[in-house]
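Attaching a single structure in structure tokens format; questions to follow.
One protein chain omitted, others in place.
In this document, chain identifiers A and B correspond to the written order of the chains, with residue numbering beginning at 1 in each.
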Amino acid sequence: MTLNEITQYLSLELSTSQTIEITGINTLKDATTGEISFLSDSKYEKDLENTQATAVILPSSKAHLLPENTIALLSDETYLMVAKLSKIFAKPIQSSTIAPIIGEKSIVYPTAHIENGARLGSGCIIMSGVYIGTDVVLGDNVTLNPNVSVYRDCIIGNNVIVHAGSVVGSDGFGYAHTKMGEHIKLYQNGNVIIEEDVEIGANTTIDCAVFGSTLIKRGSKIDNLIQIGHNCVVGEHCILVSQSGLAGSTTLGRNVVMGGQSATAGHLSIAPFTTLAARSGVTKSITKGGVYSGFPLMEHKLWLKLQAKLAKIL
Amino acid sequence: MTLNEITQYLSLELSTSQTIEITGINTLKDATTGEISFLSDSKYEKDLENTQATAVILPSSKAHLLPENTIALLSDETYLMVAKLSKIFAKPIQSSTIAPIIGEKSIVYPTAHIENGARLGSGCIIMSGVYIGTDVVLGDNVTLNPNVSVYRDCIIGNNVIVHAGSVVGSDGFGYAHTKMGEHIKLYQNGNVIIEEDVEIGANTTIDCAVFGSTLIKRGSKIDNLIQIGHNCVVGEHCILVSQSGLAGSTTLGRNVVMGGQSATAGHLSIAPFTTLAARSGVTKSITKGGVYSGFPLMEHKLWLKLQAKLAKIL
Partner (left out) sequence: MTLNEITQYLSLELSTSQTIEITGINTLKDATTGEISFLSDSKYEKDLENTQATAVILPSSKAHLLPENTIALLSDETYLMVAKLSKIFAKPIQSSTIAPIIGEKSIVYPTAHIENGARLGSGCIIMSGVYIGTDVVLGDNVTLNPNVSVYRDCIIGNNVIVHAGSVVGSDGFGYAHTKMGEHIKLYQNGNVIIEEDVEIGANTTIDCAVFGSTLIKRGSKIDNLIQIGHNCVVGEHCILVSQSGLAGSTTLGRNVVMGGQSATAGHLSIAPFTTLAARSGVTKSITKGGVYSGFPLMEHKLWLKLQAKLAKIL
């Protein structure tokens, strides 16, 4: 699609009459020549000066921060423009013509469905009703229990076990909002990467990234009915107990333990070796490992003290 | 089934010796001639006088409120009678002999299962492992990701996306209770209607209505692992974040936002443009839009103040 067609579609002005082919949309940091990018959060202003994007959608007040040859597409509703544009560059469900490659000694049940472009290592067990999307890569000895769904482009490492009904790579929950109160889907471009020796319980959901990857690092163990939002990073050897949840873009350090029904807000960073008691709710980043409880969150010792005091006011 | 057979089955007395064919069971308001209805909650007493039902199960103290020609079936355990009767009129899983109709340019994966009587619009994508029940109606451009299950009679509008593993139309959680502490299933007669431009995340569950419809209005966006109980109404352009839940018969106005792990009790009404913070718990109807937090629920400002005060008592 040409930049001219894009600006017409978005009703934006274009300062050049050249025919420029645009191949995709990406973050300021990761965009390459031929891609379009955007500034929707001032946090990323610092990425403007070095972006390789061919064109950037941004507010007029920020246009002077762009490299000289980068085309500025001015808008006060950047995020909405990106959402509208994301539909055009959304990856189709099927886009490969290469028959899937199945490693030796791997077992695929007859009702499993493996899309073209997928590559499976050796010794995998792909049980009934499993779905493996386009260009998914599985290592060796991966077990996908019945009715697991893995969306396109996801990467799953050696010895990973995913229990029945879990979903890897479903769309993150991202929308831009119009002035009329409608929500415009931001098509999710990224994937999920699950490193080796991870185990994932039943009916858990791990969303793909908007751009880039949601990442579950090696050795982490994730229980049933857990939600992991887009662009999260779960560190090595974390333990997430049932019904806990991570909102988008939160990072857990290594060996973080999340108790049952605990949760974090989005865009946080949790220090390594942090333990979150059952049902704790994290709304700010945690910089120092320790044991925390409650909502709002506090040191577990303080929480116990608070509950003792509350019992006394009765 | 005749009314005589029904009263024998339920051990109720019948005041007429006429042979009267009963075709179904329904609410006082929606019942038509040939149907049986019931009064199990005094809230619906006002519907007695205009009911079109042929017979009504109700306590003897309310029989005088019935229209002259309506047959009264007297019972002090109305709800239990209805539950027992509901089994007889439960809709079978398969009840159509009309081959499913698939609109043009729709793609159906080979391991999807579509029951007779279903009708799909054009441009739909029905991925592997999807189940579409009897008489389900899908609009155009509906995407059902892998292993989605849609129970019988549900209606899904144009451009709806349902992510992997979600369930639309599972039985609502309704039982009558015997004096011995047993629970008798109230077979769920209704369906789910999802209007256009709705997106539903992964492994979410939306129960069908007991009678009538559970309704998700146009433009609403529903995240992963969410529970929506029977007979709920989700207004236009609502946002429900992961792991939140709606108990049965609750109505959300338009543009309600429910944060992660928040929930409402049943039979409530939430005003349009209400925002419920993460993990808030609603036990009373909300008549005025605003931002609310906590359990019990309070204005978000008050909740912040309360937490500050609690921090001081330590």
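In the analysis below, a contact is a pair of C-beta atoms (placed from the backbone, for glycine too) under 8 Å apart; a residue touches a chain by one contact, two chains touch by 3 or more.
A quick note: this is a predicted structure, and the numbers were derived from the prediction, not measured.
When the full complex is taken into account, the listed residue touching the unshown chain is A:Gln261, out of A:Ser86, A:Thr134 or A:Gln261. When the whole complex is considered, the residue among B:Ser40, B:Gln243, B:Thr274 or B:Ser293 that touches the unshown chain is B:Gln243.
The chain not shown here is touched by just one of A:Gly133, A:Gly165 or A:Gly190, and that residue is A:Gly165. Interface note: of B:Asn4, B:Ser122 or B:Gln227, the residue touching the hidden chain in the full complex is B:Gln227.
Within the full complex, the residue among B:Gln52, B:Ser95, B:Asn116 or B:Ser170 touching the omitted chain is B:Ser170.
Those residues of chain A that touch the chain absent from the view are 109-111, 125, 127-129, 145-147, 161, 163-165, 199, 201-203, 219, 221, 223-225, 237, 239, 241-243, 254-255, 260-261, 278-279, 307, 310-311, 313-314. Although one chain is hidden here, its contacts on chain B can still be listed: residues 93, 111, 113, 129, 131, 147, 149, 151, 165-167, 170-171, 173, 175, 181-183, 185, 203-205, 207, 225, 227, 229, 243, 245, 247, 261, 263, 265, 281, 295-296, 298, 302, 305-306, 309-310.
Here, only the chains that are shown with their structure count from here on.
For this pair, chain A with chain B, the centres built from the Cα atoms lie 32 Å apart.
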